[in-house]
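The other protein chains are all here in position, but one chain of the complex has been omitted.
As written, the chains take the letters A, B and C, and residue 1 is the first residue of each chain.
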Amino acid sequence: MINKKVKDAEDAVRDITDGSVLLLGGFGLCGIPEAGIQALVGKNVKGLTCISNNAGVDDFGVGLLLKERMIKKLIASYVGENKEFEDQYRAGELELELIPQGTLAERIRAGGAGIPAFFTPAGIGSELAEGKEIREFDGRLYLLERWIKADFALVKAWKGDTAGNLIYKGTARNFNPLMAAAGKITIAEVEQLVPAGELDPNQIHTPGIYVQRIFQGAGYEKRIENITVSP
Amino acid sequence: MINKKVKDAEDAVRDITDGSVLLLGGFGLCGIPEAGIQALVGKNVKGLTCISNNAGVDDFGVGLLLKERMIKKLIASYVGENKEFEDQYRAGELELELIPQGTLAERIRAGGAGIPAFFTPAGIGSELAEGKEIREFDGRLYLLERWIKADFALVKAWKGDTAGNLIYKGTARNFNPLMAAAGKITIAEVEQLVPAGELDPNQIHTPGIYVQRIFQGAGYEKRIENITVSP
Amino acid sequence: MLSKEQIACRIAREIKDGQYINLGIGIPTLVANYIPDHLQVVLQSENGLLGIGPYPRSSEINPDLVNAGKETISMVKGSSLFDSAEAFSMIRGGHIDMAILGALEVSENGDISNWKIASGLIKGVGGALDLVASDAKLLVAMLHCHKDGSPKLRKQCKFPVTGVRCVHKIFTDLGVFSILPEGGFKLLERAPGVELDEIRNKTEGRLVIKGEIPEMTGFQQQ
Partner (left out) sequence: MLSKEQIACRIAREIKDGQYINLGIGIPTLVANYIPDHLQVVLQSENGLLGIGPYPRSSEINPDLVNAGKETISMVKGSSLFDSAEAFSMIRGGHIDMAILGALEVSENGDISNWKIASGLIKGVGGALDLVASDAKLLVAMLHCHKDGSPKLRKQCKFPVTGVRCVHKIFTDLGVFSILPEGGFKLLERAPGVELDEIRNKTEGRLVIKGEIPEMTGFQQQ
């Protein structure tokens, strides 16, 4: 089996350069590629286009890349929790493209699956439909949406093997499997990296074919945005 | 949790009637809804439209429905192994629509996912492109293809729970998860039916929301088309 | 007049046995606390979970298990986890029966505005655009007026529209309204102690009041 293991996060992000287009997994702060983001902050590349459901918070997740002013354009569905984003956006230093969450997910899925365009009902009647092709199927209106692909995808899984197979846990799965398939070079970080053959082939969420590099991260913080408890 | 359990195959297929459109899971004879097909043969409904990757063999799988002349139209990617099909087709008693396997899979996936149409490269330059819309994206030609949905989907899984969650085994998964999502009423048969809560939520292949009825089948034959062994 | 909790409690009465439901952020999230025990319903979280349970005890908090509001949650028996494309396949594909959402405004023909807007800046849409475009029966939970007193039940939405002609019923602190096919907010119930004149004064769009409007039962006046 092909071995995708690389040394560490720094090695994995070695060829991400100024202007690269990145897919970044996670929903809010759940299931984000913590180690990959830290390694990127250390490299301090500029002019990135980042595609991520959220913008993180000011001092964690994608927010760290914003803080270092490494992002030129952000493609997301919801950036409500990030003040840094707001400041840069109002100052005209940051481009933003807002996409409905389901359309964002499907466009990324299409990128990985070789579907250049598809029709979806989300956005009909809203300002997001402006300039987009609208077509009726079976009496209902739909928008034409294009695939999303990227130079690199940074994803985070729970377990992985050296063949690049990934298993996610809980709702930390979210956008990660879609992005893994849509990156030209997909970098997976896992909490546990095991030799090929140790994971049950029936339970793989992301088949290794989509993953070009894999490493075991250390010291995951897994910060929680809103701690809510039952008495 | 909502309980989807029904008594048996006969109960599950009770409202399939003349002219119903059916999705039937499986690849060749692997992972086919054996019990559901048997129950259908017992009902002897007519004029069915059956969507299935293959047509089974003469005396097993979808072939049983052909033999009983229950099928009006067959939508498949490959029907090479069925003589009964050939006779009925040459006699003009059966309609056939051949679809490339990947396009068939994606059209069914689109049906479940609420995507009315999408573009795919498969079929460009072939007679399957005739009458279809062709469009260029990024310098390459693609065909527009529509979703496939059905009145009923008959799928087969390894394990299932009363909430309708399904887990498949080996390559018996194939078209089953896609079809489960594209049936208006999805009937799942499983080798082992367990109470809700016994399956690991991380390992569910088909979430219960797609399944309307579930039952435990008995005496699965699991016939093999081509037994090939190493010395 | 109803509190937010009471609005949630009133909406819970709309839920039917066997439904798959998506609850939005805010008042809709509170609805989960009022679903009667005898009903078997499944709550979806569009980040990738079917079968949301109550908030966890503090000893059981799991950072890998959050809802669409990024709150820590638990799972009920029989739940399933999946990726975000699958989550929206369920929504777009018509598998979710009902969606309960918050809104900035609703127009008299059932248009909804529920972008996240802060100080004039659109900060996101999340999964709402997909939900309002789906086949799910759409219930809106919101206060009747903005903080400045301006009405949220509008002739036309002033905020950017998220979906058109999609709202089924509206539940506010003042009453329950359905959207008429020809346009207009039809008053179905009024909150305890709320007079028709107050509803008239605080509603901008076409308000239809026909016959006797019952007062909601089972609530103490706030």
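Here, a residue touches a chain if its C-beta (ideal position, glycine included) is under 8 Å from a C-beta of that chain, and two chains touch if they have at least 3 such contacts.
Keep in mind that what you see is a predicted model, and the values were worked out from it rather than measured.
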Taking the complete complex into account, which shown chains does the hidden chain touch?
A, B
Listed residues B:L40, B:L66 or B:V79, member touching the removed chain
B:V79
One chain is left out of this view; which of B:P100, B:G114 or B:G208 touches it in the full complex?
B:P100
Per the touch definition above, residue among A:L24, A:V57, A:A113 or A:A172 touching the missing chain:
A:A113
Against the hidden chain, chain B presents residues 27-31, 53, 76-80, 86, 89-90, 98-103, 105-106, 108-109, 120-128, 158, 168-178, 205, 222-230
Using the document's contact rule, name the residues of chain A that touch the chain not shown here.
1-3, 111-115, 161-163, 165, 181, 196-197, 201-202, 204, 207-210
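Simple rule for what comes next: only the chains that are shown with their structure count from here on.
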Apart from chain C, the contact-linked chain sets are one piece
Label of the chain whose CA centroid is most distant from the centroid of chain A:
B
Round to the nearest whole Å and give the separation of the Cα centres of chain A and chain C.
29
Inter-centroid spacing, chain C versus chain B (mean Cα positions, whole Å)
36
Expressed in whole Å, how far the mean CA point of chain A lies from that of chain B is 33
Residues of chain B that touch two or more other chains: which are they?
113-115, 202
Can you list the residues of chain C that touch 2 or more other chains?
49, 81-82, 85, 88, 91-92, 134
